[in-house]
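Every protein chain but one is kept in place in this view of the complex.
After this line comes subunit A, so read on.
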Amino acid sequence: MAQDETGRQLERHERFRGEYPIEVEGLTNRFGDQVIHQDLDLKVRRGEILGVVGGSGTGKSVLMRSIIGLQHPAEGDIRVFGRSVVGTDPEQDIGIRNRWGVLFQGGALFSTLTVGENVEVPLKQFYPEIDAELRHEIARYKTILSGLPEEAVSKYPSELSGGMKKRAGLARALALDPELLFLDEPTAGLDPIGAAAFDNLTRELKETLGLTVFLITHDLDTLHEICDRVAVLADKKVIAVDTVPNLMELDHPWIQEYFNGPRGRAALTAQALDELRSHMDKPLAANVVKALDKPPAGKA
C-alpha cells in the first residue's frame, strides 16, 4: 500500500501528501556484463514535471521500467508513494498501481479493443463496482480530455495515426485519475504542431489534475517549455537534476553539447522569442522580436 511520510498506509481515497512520490536510491541495473545504472539516485518532487534526458542507451527507459516495477534492479531501492517496488510481482496488487498512469513509447494500446474500451480496462480492473454507464462516460470524457475527437472513442488503434495513438494511450494512462504520470518520449515521432499541442496538454493536465509527471524526452522544446526540472542521465548515473537554465551553467561536456549545441540554442531562442512576444507593449521587446523574426540575408 502507498504510505505517507510517516509510514502510515494510505486509505484508497487519500492522496499522497509526502514530498517525494518517487525515490530511487543506489539503483544498479545490469544486463549480463553490461552495466546500465550504477548507484543511481533520483528524487521526484510532488507536483513537478521532471524531464529525464540522456543519450541513446543511457537507460532512460530502463530507469522508468525499474520504477514501475517491470525491471528488477540488481541492487538498490525504489520507493513509489513511500512503498518499495523492488522485487514485487507486476501482476500482484500492491496498492499503488491505481495511483499511476503510464504512457509507453508506442502507445501500447490493446489492439483488439477500441480506444474507449482501452480506457475502460483499468477502470474495470480496479473499480469493478462502477456502473457501466458511468464507466462509458468516463471513457468518453477522458478521450476528449486527451485531445481526441469524440468519434475516436469507437475506433480501433489500427485506425489511428501515430499522434492519435499517443493521445489514446494518454487517455488510458489518465483513466484512474492518477497522481503520478509516466510519459516515455510522448512527442517522439509527432510533427512540431502535434508535439507542441501535446506539450501544452501535458502542462494543462498537470496543473488541472495536480499531477506529478515523469517525462522521458529527447525533445529540447519540451524541456524548455514545460519541465520544472530536468534530470540528466550520463555515466550510468543521474549527474544533475536542476532547472534548464541552471543545467546550462554546468561544466559537463555532454550537458554543454546537449543544451548549447545548435538545436539546444534554437530551442532556447524560440522560447526567448515567445517570452518577448508576451511583452510586446514594451518598445525594446517589440524591436528585438522584429529584428529576430526577419533575420539578415544569408542567415537562416
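As a working rule, a contact is a pair of C-beta atoms (placed from the backbone, for glycine too) under 8 Å apart; a residue touches a chain by one contact, two chains touch by 3 or more; residues count from 1.
What we mean here is this: contacts and distances are computed from a predicted model.
Visitor: Which choice in "ABC transporter permease", "Multicopper oxidase PcoA", "N-methylglutamate dehydrogenase subunit A" or "Thiolase family protein" gives the name that UniProt lists for the one chain left out?
Guide: "ABC transporter permease"
Visitor: Among A:40, A:138, A:181 or A:195, which residue is in contact with the omitted chain in the full complex?
Guide: A:138
Visitor: With the missing chain put back, one of A:35, A:209 or A:266 would touch it. Which one?
Guide: Missing-chain contact among the listed residues: A:209.
Visitor: For the full complex, which residue in A:15, A:30, A:265 or A:290 touches the chain that was left out?
Guide: Of these options, the touching residue for the absent chain is A:15.
Visitor: Using the definition of touch stated at the top, determine which of A:44, A:123, A:164 or A:220 touches the missing chain.
Guide: A:123
Visitor: Spell out, residue by residue, where the missing chain touches subunit A.
Guide: Output for subunit A: 11-15, 98, 111-112, 114, 116-117, 120, 123, 126-127, 129-131, 133-134, 136-145, 150-151, 153-158, 176-177, 204, 208-210.
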